[in-house]
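The other protein chains are all here in position, but one chain of the complex has been omitted.
Think of it as A and B in the order they're written, each chain with its own count starting at 1.
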Amino acid sequence: MKSTINRIAYSTLAISLATVWGFPFIYSLWAAFHEEKYSANFTWNAPLTLENFATVWAAAPFSLYFTNTVILTLIILASNLILCTLVAYAFARYKFPGAGLLFSFIMVQLLITPDILIVENYNTLAKIGLIDTIFGITLPYLTSAFGIFLLRQTFKTVPISLDEAAQVEGANTWRVLWDVYVPLAKPTYLAYALVSISFQWNNFLWPLIVTNSPEVRPITVGLSIFATVESGVEWALVNAATLLSTAPLVILFLIFQRRFVANFMRAGIK
Amino acid sequence: MKKSNKIIAGLTAMLMSTGSAFAADLEFYFPVGVNAPAVQTITDLVDAWVVQNPQHTVKAIYAGNYDETTTKALTAAKAGSPPHVAVLLAADIFTLVEEEVVTPISDLANSDADKEWLDGFYKGFMKDAIFEGKTYAVPFQRSTPVLYYNKEAFKKAGLDINTPPKTWEEMIEMGKKLTIKDDNGNVTQWGTRVPTLGGGAAWIYGGLVISNGGLLSSDNGVDVHLDTPEAIGALEFLVELAEQGVMAKGGISWGDTPKAFIEGNTASMWTSTGNLKFVSDNADFDWGVGFMPGGKGPGAPVGGGNFYIFDGITDEEKAASLDFIKYMTSAENAAKWSIATGYIAPRADTWETPVMKEYAATLPQALVARDQLEYAGREFASFQRGKVTSFLIDAVEASVGGQSTPAEALAKAQKLADAVLNEYK
Partner (left out) sequence: MKRLKPSLVFIFLVMPCSLLVAFTYYPAIKSLFSSFWNQGTSRRPSKFVGLENYQTLLADDVLAQILWNNALYALVTIPISIGLSIGMALLVNSKIKGTSLMRLSFFLPTMLPMIAVANIWLFFYAPGIGLISQIMQYFGFEPINFLGDASTSLWSMIVVAIWKESGLFMIFYLAALQAVPANLKEAAKIEGASGIQVFFDVVLPLLKPTTIFVAVNALINSFRLIDHVIVMTEGGPNNSSALLLYYIYEVTFAYRDFAYGSALTVFLVALLGLMALFQFKILDKKAHYQ
């Protein structure tokens, strides 16, 4: 009896929280699929339309923006995984003069992401002529103190005996790293990858400052430029643009959600 | 293309265009709001100019809102690769001159025909294009705020649908009749809506001051008059609108205002003519446009963007840029731009074109803004505009938010502004 009440309470809580959470998104769907005049006027039988999407599609190259975001996210992710692994491994398994000091220097930056130093970084980028390039957007993010920290912690938990056993068998440094450490750190890599992707997918201020041309703009900058309010904002168009630009990711998640979550859960941060 | 063809094409172009035959690859920065047709119109005009001048190319860069575009243009200029032409805020003239990044257009356009061309722009729009006796800019997407009102709401309130309020007293009086409450005592339709948050609010507030017989800034860019009785009176009017229950309390955002008008949440609104297109596309009621209600008489600020030509480019590029600007502001092209956006065509000759006459016949509201120009003054501008305007914005926001009285808030803003501008005196 008590457990039934519990379950009902539990379900009610779950449903209401999920509804509240989904509400803004449902609203966005409403506005995007109706004419502008219905975007704040909720008439049940308001006619549906795809015109907003057509207008948005014609007005700005959202597929290009999306591709740019994917490219720069992947460049950063790949580079982060490689570079952070190297540094983390050096700190976890090697002795060298000044290691402690150097590591605390890296750790100081744990919270200082390159976007906080946006002005000087812009100047640096201008000096080396990489303004308005996708590579230029990625450059400050290619390595990350947070990634180094996470991987070092993980590598430190790998038993030295495994490392030594591999070396006895004749594996060189790279083999040991690749065969022993990387597989054991898989959960950390997964967690970090998710954070990194989410970070870059959202990144706005830095690309806003360093891009000029539509050819290199990521989705965030494209969206913000689209929704600039010199004149009145057209809610229907902005919502259509928002949905259009994020649809590929949402659809991918819908298709793969079971597998994604299952994989991720199996991995876990331990 | 064969070489001979190229030469012929070049020659033809030279004959056709009034500009030079040197090949220039122009970079053109421009800002526009959300509406897609505006971007399309700009692109079409640019393409048409290139077709006429095949020796040139133009890379049109849509760089975001005004502030972002100015930042981008300035940064690029400082880094040694300025755009050639840009549409930037008229009020940014002092910043651009101080950074020495723009070329006076009056130095380039010095033939008699050129002078006549420059004289063809409305005087009201040229006020903030001139500094130290030189013309630095050419009006392009210029606007002024007007009062939009819902004729059906006026009719329901028993007001004459053809006489919008002209004075502040009338605004409050009519506003009371226009305000409608539901059974719970919550307002479903406000009398009016004046944006009071951010830069747009500072712009409109500047117009209130003008109508009250004052002017917030001066032509030298150094003296600002934020704590005059005229300025304080104008801010007190904004506060009073809310106190009298005619307008919602607290800050009112610029961006939502046209939407609130369309939705019938307010019976009238004060906003830019740049919204004419949006309102005429989306309002499913009869609406009219009137002058901004005034304090001592009519008054409004001009606003919007001008064409600037940058320094640090070759003379040929400057000539090509000038030619490009002439093309963009020519009677028929300015008409296209005005119709697509609602910006006020900046030259009298534009209003004489058949398309513009037809437009004015179908949308007579567009004429009101032009006629209001007679009473318009310059937009608030000074050296260090960004910083000084932020003091003004804070003063308006603090007053409508009730954290401070208009007099106190404006006195504080004046003190801060003087501290910044002192070095320029």
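As a working rule, a contact is a pair of C-beta atoms (placed from the backbone, for glycine too) under 8 Å apart; a residue touches a chain by one contact, two chains touch by 3 or more.
What you are looking at is a predicted structure, and each value in this text was computed from that prediction instead of being measured.
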Consider the whole complex, including the chain that is not shown, and state which of B:54, B:213 or B:251 touches that chain. B:251
Considering the whole complex rather than only what is displayed, give the residues of subunit B touching the chain that is not shown. 67, 71, 74, 95, 97-101, 182-188, 190, 196-198, 248-253, 255-256, 259-260, 263, 265-266, 384, 386-387, 390, 393-394, 397-398, 400-401, 403, 423
Residue by residue, what part of subunit A touches the chain that was omitted? 6-7, 10-11, 13-15, 17-19, 21-25, 27-28, 31, 39-40, 42, 83-84, 86-87, 89-90, 93-96, 102, 104-121, 123-124, 139-140, 142-143, 145-146, 148-150, 153-154, 156-157, 173, 187-188, 191, 194-195, 198, 201-202, 204-205, 209, 219-220, 223-224, 227, 233, 235, 238-239, 242, 245-246, 249-250, 253-254, 257-258, 261, 264-270
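We take it that only the chains that are shown with their structure count from here on.
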How many Å are there between the centre of subunit A and the centre of subunit B, using C-alpha atoms for each centre? 38
Touching residues on subunit A, where the partner in the complex is subunit B: 36-37, 40-41, 55-56, 58-60, 122, 126, 131, 208, 212-214, 224-235, 237-238
Using the touch definition from the top, list the residues of subunit B that touch subunit A in their complex. 31-36, 39-40, 61-66, 68, 72, 75-76, 79, 254-259, 262-263, 271-272, 274-275, 277-279, 281-282, 284, 341-342
